[in-house]
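Read the structure below first, then the notes.
Other chains dropped; remaining ones untouched in position.
First chain written, first letter: the chains are A and B, and each begins at residue 1.
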């Protein structure tokens, strides 16, 4: 799963019916922006866990939901800087 | 899902029958070009949401449709430059 930062909701009026009324969020994965279906109810600046691949469908509510990236959890505490140092020290 | 910009339709006369008569669009994902099945009816310069993985099949109309990238929505408003600044400021 990816560790992403929530940027803001995405509005797409003209979309396929399969998306239903679920919320879409723009998330930051490293330096690239992606769109994820919100299955937990998050807000901008939250650090979240995003699941991709075919698991994103079931995570969004049903096996036929057309998602390839779904927010499945909000991380309790995440500090990208500190995390980097721990990783370097463990080598 | 990816945030892509529609470039232009793609014509491929010699293709497998499974594609039926659905339209194909060349889209720009960052700096790389890809081909997506159009499920919403978009036009060049639209910013769109593209779904990949196995969800692209169902999004294109049926579980056996041979797509790995399907345009599932047109974004109402998207400004790549402003978006970049919001992201930087939120850190």
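In this section, contacts are C-beta pairs under 8 Å (C-beta built on N, C-alpha and C of every residue); 3 or more make two chains touch, one makes a residue touch a chain.
No experiment lies behind these values; they were computed from the predicted model shown.
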item	value
Full complex, copies of the single sequence (shown: 2)	5
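In the analysis below, only the chains that are shown with their structure count from here on.
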item	value
Centre-to-centre distance between chain B and chain A (centres being mean Cα positions), rounded to whole Å	19
Complex contact set, residues of chain A against chain B	5, 7-8, 10-16, 18-19, 24, 26, 28, 32-36, 44-45, 52-54, 56-57, 64-69
In the complex with chain A, residue positions of chain B that touch it	1-3, 30, 39-41, 49, 51-56, 58-59, 63, 70, 72-77, 83, 86-87, 90
